[in-house]
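Report on the following structure.
Here the complex is missing one protein chain, while the rest keep their positions.
As written, the chain order gives the labels A, B and C, with residue 1 at the start of each chain.
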Amino acid sequence: MPAPGSLVLPLCALILAPLLLGIVNRTKAVIAGRHGPPLLQPYWDIAKSLRRGAVYGEVTTWLLRLGPVGGLAALAAALLVMPFGGVGAPVSFSGDIIVLVGLLALGRFATVLAALDTGSSFEGMGASREVHFSALAEPALLLALATLARVTGSFALTPVYQAVAIGAWADALPTFALVGMTLLVILLVENTRIPVDDPTTHLELTMIHEVMVLDHSGPDFGLIQYAAALKVWILGALLAGLVVPVRSGSVWLDGAAMLVGMVLLAGVIGMIESAMARYRLVHVPQFIVGAATLSAVAFIIRLV
Amino acid sequence: MYASQSIIAALALPLSGALFCLVLPRSHHVLKTIVGVSAVELLLALNIWAAVLGPKGFVTAADQWFYIDAFSSFHIVVLTLVFALSSAFASIYFTHEADDLVFTTSIARRFGVLWLGAQTAMLLVLMSNNLGIMWVGMEATTLLTAFLISLHPSRLSLEAMWKYLIICSVGIAFAFMGTLLAAASIQSDGGIGADALFWTKLASAEAHLDPTLMKFAFVFVLVGYGTKAGLAPIHSWLPDAHSQAPAPVSAMFSGFLLNTALYCIMRFATPVRQALGQDFASGLLIVFGTLSILVAAGFIVFQRDAKRLLAYHSVEHMGIITLGYALGPLGSFAALFHTLNHSVCKSLAFFAVGRLGQRYGSHEMHTIAGALRADRLWGVSLLISLLALIGVAPFSIFMSEYQLLRAAIGAGAWLTLFLFLAASAVVFVSALRHMINMVFGTASRHDRGGRDGKLAVPIVVAAAGLLIVLGVWMPLPFYHALSSAAAVLAVRP
Amino acid sequence: MLEFTAAILLLAFGGMLAIVLYPRAGLCQLAGQTGAVLGSASGLVAALHVLVTGDAISLSSIWHMPGGSLQLEIDALSAFFLLPVFGLSIVTGLYGRSYFAGHRDIASAASWFHLNMLTATMALVIAARDGLLFLLAWETMALSPFFLVIFDDRKAAVRHAAWTYLVAAHLGTAFLLVLFVLLGTIAASSDFAAYGAALKDHQALRSSVFLLALIGFGVKAGIVPAHVWLPEAHPVAPSHASALMSGAMIKVGIYGLVRVLTLLGTPEPWWGWLLIGVGASSGVLGVLFALAQHDLKRLLAYHSVENIGIILLGIGIGVLGLAKGMPLLAVIGFASGFLHVLNHSIFKGLLFLGAGAVGRAAHSLELEELGGLLKRMPWTGTFFLIGAAAIVGLPPLNGFVSEFLLLYAGFLAVLQPAAAVAVAGLIVIVILGLIGGLAAACFAKAFGIVFLGSPRSAEASEAREVARPMRASMAVLALLCIAIGLGAPLAVASLAGVVAQVTGATVATASAQLAIVTRPLALAVSVFVFLIAVAALAWALRARRLAVASVRRGPVWGCGYLFPSPKMQYTASSFAQPLTTQFHLLIQNREAFVPPQGYFPAASSYASDSGDPALHLLFVPTFRWFDRVVTRLNVIQHGHIHVYILYVAATLIALLIWESL
Partner (left out) sequence: MSPLIETIHAVGLLTCFALLATSRIGACIRWLSFQGILFGMVPLIVHDDGLTARAMLLAGGNIALKGIVFPWLLLGLRARADFNREVQPFVSFVMSILCGILILALSVWLTQEMKPALAKAPFVMLDSSIFLIFIGLFLMISRRNALMQVIGFLVLENGIFVFGVITVVGTPLLVELGVLLDAFVGVFVMGIAIYHITREFGSMDVDRLTELRG
C-alpha cells in the first residue's frame, strides 16, 4: 500500500476536479460574450443534487443505484496510479497502464448497465452509443500509451511521464505531438465533449452521456457529476503530463506547472467547444480511428 | 483334431442340407434347417482354423486337392460367421414378409436349396487348391445366387438378376481365361503335370513362371474376378443386385460374396508377384482400389435408396481392402482386419435396413425417418452400423483404417493417402447426413411390425459387440492369426 | 494414478447405470449425477496432487492393438488441463440433475451417459502418451457431444447442428490421423517421447507437423474459419452439456496444440506470427459475430471463439519469445494463455449455466423475448453479471488477470528493440483493447436486454428463480471468478510448473520470472481493494443521505410520451446496430429496415439476422458446388446393361493394350 504522504496528490485531484468543468464553462461563456456561471458552480451543482431526494423508475433494480457508486469508485481508484506530470503516482508498477484502462472500462460498464436498468429506450440509445465509441477509444488509448512506452522505455505511468522532459521532446518531437493529438481526441470522446457530444444540449436524441444518466436523481446524480469531473481530470492529466515537459525534480515546481497546464487545457476545451459544432454521430468513429492512426504513425516512426 | 475330415464335413453338410430342404413340408422348417446348418458350419470352420494355426500352418485333404492355409481359413471363418448371422436373420426376416411377397413353402424350399448351395460353392472356392475348381465354384456361386436375387420375381428384381447374371458370367469367363494363361505359363518350360493348376505349385518358388503370360493372366483374372468383387468401374451390377435382393441375401452378398472374389484375385497375386516383382500387381491393385473408393464416394452423395447406399459402401470398402492388399505386409494385415470388420458391420447394416424397410414399407431413405422411435432395436443397429461404416471410433473399422494409413505412409504412397482421405471425408459427410435423417427425428408412418423373436437381440449384440471389442482391443491369438494370414501373401525369397 | 483410473471407471459406470436404470427416472438421474461428481472429484484429486507435488505420475500397460500401447501419464501440463475438465464436470453434474428434473425419457438418461463419457474421454486424451490411444480417445471424445447436441432431435435445425458438429470434428481428426501416423512412422514407435526424439532428426518435417496440428486441433478449438460448428452445436445441447463442451472440450484442442509444441522443440518465429494472426482474427471476428446474435447461447458460443483467439494470442507471444530467445516474454505469454484457459472455462461455464437457468425459467433464449429477469431471478442474475464482468475482463475479476498478463507480455514485446517483436506486441495490445471494448458492448447488450428493463414476453414476466442446486453450481463458479481475481498473484505463481514444462525452463527459473509479474499484480490487487473500499464508502454516504431524504418511484423519462410499454424498450438488434453496420464488411449482418415515412408514420421496422460469412461465403457454397458436380456422376450408372458390359470389355482391352505397349 502507498505511503500516507503520497495520497496528497489524489486528494488534490478529488478536490480540484470539478473546478476544471467550471473553467470550461466560463471560457465558453466569455467567448460567447456572456458573463457565465461562477467558476465554482459545479461544486454547488454536486452539492445540491447530493442534498436532494431520489426518484427511481418502477422497473429499476439495485444496479441503478450501484452504477454511479461503481463509476465513481473506479475513477477514484484510478487516481492512485495517475502521475501528475513529473509528480509520481502513489502506486506505480509496470503494467499500471493496464490497470488504468481496466478501471476506466469498469466505470463505463457500471454506468452503461445502470442506464439499461431503467428500460427506457433513450437510456438504451445512449448506452449503445457509449459502448460503440468507447470500444474504439479503448484501443486508441492503449495505442497511444504503448507508443509512449516504447519511446520512454518503460510501461509504468510514473516513469513514462517522468521521462517526458524537454530533452525527450527535443528528440521525439513528432512522436509526442502525434500522441498528444490522439490523447486530446480521446479526452474529448471519453468525456463526451463537443465535437463528439454536446453536454448542454436539450435534445435527448442527440445525446450520449447525458441521456444515459437521464433517470438518475439525487445523490446518485451527484456522484455521477462528480465522477464526470474526475474523468476529465484523469484524461486531462494524461495529456497535460505530455505537453507540459517541466521535469525540474522538485515536486512543487512540477506540480505547479502541471496545474497551470490543466487550467490551460480546460480553457482549450472551452475554446474548442465554442469554435466547433457537434459532428454527426456517424462521423465520430472516423474521428476516433483517425486519431488512433496518428499514434500508429508515431509508433512506426519510433520503430527503428 | 480331425481337420481334414472336418473339411469334407464342412463341404458335405450344406450340400446335404440343401437337398434336405427340397423335401421339407413347411417354410419354417427350412429356416430352422439353414440356421442349424450354418451354426454347425461355424463350429467346423473354427475347428479348421485352430488346426491351421497349429505348428504345421496348413491343412490338406483329398491329396492336395483341398489345401487350407491361414489366409483361406481366416476367410472361411468370416464366411461361416456371416452365413450364421444372415441365416439367423433370415429366420426373422422371412417370417415378417409383407403380404404381397408371402414366403410360401415352394419359395422357402428354393431359398433353402440356393442358400446352402451358395454356401457350399463358396466353401469350395475357399478350400480348393486347384485354381480350376476354384473357378468352377465361383461360377457356381454366380448361378446359384442369381435366383436368390429374384426370390420374388418382379420387374425390378428380374432386371437386377439379369444384369448380375450376364455381367458376372462374362467376368467369370475372363477369370477362366486368366486361369488358363496361368497354367500355360507354368508349363511353358517343360514340366506338364496333373497339378498344373495347383496353387501350391504355382506359388512355389521352383515353378519358373513365364512373366509375359503371367502378366496377361493377372489382367484377365483381375478384370474377371474384379467384376464379381465389385471394383469400379466394373461394379455396375452391384448396386442393382444389392438393392433388389431380400435383406439376408444382400447381407450375404456384400458380407461375403465380394470377399470371395477378392480372395481369388489375391490367390493369383502371389505367383504374379513372384514372376513379375511387387510393382506390377500392387500398381494395378492400387489403381482399382483407389478408383473404387473415389467412384463409391461420389455415388454415396446422392443416393436415395438405403440399400443402394449400403451397396456403394460395399464398393468403397472393397476398394479399401484392395488398397490394403497392395501396400505390403502391414497393408495386407489391415486389409484382412478390415475384411472381418466390414463383413460383420455391413451385414448388421443390411439386417437393420431390411427390418426397417419391412416396417416402413420401403427402402427409400426419405420414407425411413425416426427409426430410433419406430423400432429401438433395429434403429440402434442402424445407428451403430452406419457410424462404424463411416469410420467413427471406437468401432473396429476405425482401427483397420488406421492400420491402413500406417501402411500407406510406410509405403510412402502419398497420393493414394490423400485420395483415400479425401474420398472418405466425402463419404463421411454425405453418409452421416443420410444416417441422421433416417435414425433421428419424429418417426414417419410405419406399421408396428411383428415381434422379432428370440434371435434378434443376440444377432445385434454379437455383431455390435464384435465391432466395439475389436475397436478397442485385439486378442493376441486373433492378432497372430491375422499376421500369419498376411504372411501367406508375402512373396517367398 | 489410482485416483485417475477410479475417475474413469466411476464416470463410465455411472453413465451405463443411468442408461440401465432409465425406467426409474429418479434413480437414473441419481446414478448419472453420482458417477459424474464422484468420478470427477477423484480425478481432480489426482490432478491437484500432481500440481502440488510437481512430480508426474504415469501408468503403462500392455495393449493388444498393433501400433499402439497403453501409455498414460499426468505431468504438470496434463494436470493443469485436467482442472477445467474435472472441475467443470463436477459443477455440471451438480447442475444437470435439477436441469433434467421432470425428464423421464431415455434421452436424458442417455445424455447422462454421454456427458460422463465426454468427461472420461477428455481426461484420457489429456493423459494419453501414445499416438493410437490418443487418437482413439480423441475420436470417442468427438462422438459423445454428437449425441448431446442431437438431444432434442425432433427439430430439423438440431439434426443439422449435430451433422455440422460431427463433420467438423471428423474432418479435423483426418489431419490428426496423418499427423500421428506420420510421427509414428518416423519414430517407429507410437510413444510421445519417441516422437520428440524422432523430430530432432527430421527437422524438415517440423513445420508441416506444426501446421497439421494447428489445423487438426484448431478445428476442435474453434479457430476462424473452422469455428462454424460451435454456434450450431452449443445452443441446442442441454445447457450444462454446452458448458462442458465450451468450457472444457475446446480447451482439449488447445492442449493438443501445446502438447505438440512441446514435442517440436525450439519453434520457428513464423509459427508465433501465424498463431498471433489466427488468434487476432478469431478474437475480433468471434466477438463481432457475437455482437450480431440475438440467441443467448449462440452469443455465448461466439464468445468462445473470441476467447480461444485470446488464448492463441498468448501462446503465440510465448512461441515468439521461445523462437527469439526471450525467456521472460515466453514465460509470461504462455502463462497468460494457460491462465485464460482456466478462467474461460470458469466464466464461460458460469454463463452457460446461467443461460440454461434463464431458458428453464423463461422458456426462451431469444433476447428480444426476455427482459427484467434480475428482479425475478436475483441470484441467477447476479451470478450472470459476475460472469459477464469477468469475461469482459473487468477488474477485479479473473478475466482481468489473464488479460493483464497478456497485455503485460505485449508491452514487454513493445519495448524490445527488435522491430518484428515490437510490432507483434503492439498488434496484441491493440487487438486485445478492441476485443475488450467490443466484448463490453456485447455483454452490456446481453445482460441489459435479458436481465434489466421490463419483460418483453409473458413467459419472461412469469419467470421464477431456479432450483437450489443450479444456483449453488453457479455460485461456486462465480466465487472462483472473484477468488482468482483477488488472489491473482497466487494464481499466477502457481502456473510456474506448467509454464516451465512448456518453455523448457526449470521450475525455479519459471517462478522467478513469474515473480516479475506477481509484484505488479499484488499492487494492482491493492488498488482494487481500495476501489472496493471507496465504493463501500460512497454507498454508505448515499444511503445515509437517502435515509433522511425522500425516495419515491415514478415512471422513467419517456420524452413526454405518457403510455410506455415494454415493447418500447431498446432491443438487442438496435443496441448492436451501430457496431454491426460499421463492421458489416466482416460480419455480413443481414438487415431489414423499413424506415418511418411521412408526418404520421405507419408501421416501420428494423430486423437484423446474423449471417456467418464463413458459413455463407465459404462452406455452404463449396458443399453445394460439390454436390452439383458429383451428381453428374449418375450418367455412368444409367441402367443400360449393354453399356455395363462395355465397361467390362473396355477395362479389359485397355489393360491389355496398356501392358502390350
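The rule is simple: a contact is a pair of C-beta atoms (placed from the backbone, for glycine too) under 8 Å apart; a residue touches a chain by one contact, two chains touch by 3 or more.
All values reported here derive from a predicted model rather than from experimental measurement.
Peer 1: Counting contacts across the entire complex, name the shown chains the missing chain touches.
Peer 2: B, C
Peer 1: Kindly state which of the options B:W199, B:F216, B:F333 or B:Y402 is in contact with the chain not pictured.
Peer 2: Of all options in B:W199, B:F216, B:F333 or B:Y402, contact with the hidden chain holds for B:F216.
Peer 1: Which listed residue (B:L158, B:L415, B:V469 or B:A490) would be found touching the missing chain in the intact complex?
Peer 2: B:L158
Peer 1: From the listed residues B:N47, B:Q119 or B:S185, report the one that touches the chain absent from this view.
Peer 2: Here the residue in touch with the unshown chain is B:S185.
Peer 1: Hey, which of C:L21, C:V181, C:L477 or C:I645 is the one touching the hidden chain?
Peer 2: Residue touching the chain left out of view: C:I645.
Peer 1: Tell me where the left-out chain touches chain B, residue by residue.
Peer 2: 130, 132-133, 135-136, 139-140, 143, 146-147, 150, 153-156, 158-163, 165-166, 169-170, 173, 176-177, 180-181, 183-185, 187-188, 192-194, 196-197, 210, 212-213, 216, 239-240, 243-244, 299, 302-304, 308
Peer 1: If the missing chain were put back, which residues of chain C would it touch?
Peer 2: Output for chain C: 634, 637-643, 645-646, 648-649, 653, 656-657, 660.
Note that only the chains that are shown with their structure count from here on.
Peer 1: Take the average of all CA coordinates in chain B, do the same for chain C, and state the distance between these two points in whole angstrom.
Peer 2: Inter-chain centre distance comes to 45 Å.
Peer 1: Please output the residues of chain B touching chain C within their complex, sorted ascending.
Peer 2: Where chain B meets chain C, its residues are 162-163, 166-167, 170-171, 174, 215-216, 219-220, 222-223, 227, 233-234, 236-237, 239, 284, 295, 298-299, 301-302, 333, 387, 392-394, 398-399, 402-403, 405-406, 409-410, 417, 421, 424-426, 428-429, 432-433, 436-437, 440-442, 472-476, 479.
Peer 1: With touch defined as at the start, can you tell me which chain C residues reach chain A in the complex?
Peer 2: My answer: residues 371-372, 374-375, 385, 389, 392-395, 400, 403-404, 407-408, 410-411, 414-415, 419, 422-423, 425-426, 429-434, 436-438, 440-441, 444-445, 447-449, 452-454, 517, 519-520, 523-524, 526-528, 530-532, 534-535, 538-539, 541-542, 545-546, 549-559, 564, 566, 568-570, 574-579, 582.
Peer 1: Could you list, by residue number, the parts of chain C that touch chain B in their complex?
Peer 2: 63-67, 132, 135-136, 138-140, 143, 150, 153-154, 156, 159, 162-163, 166-167, 170-171, 174, 177-178, 181-182, 184-185, 623, 626-627, 630-631, 633-634, 636-637, 641, 644-645, 647-648, 651-652, 655-656, 659
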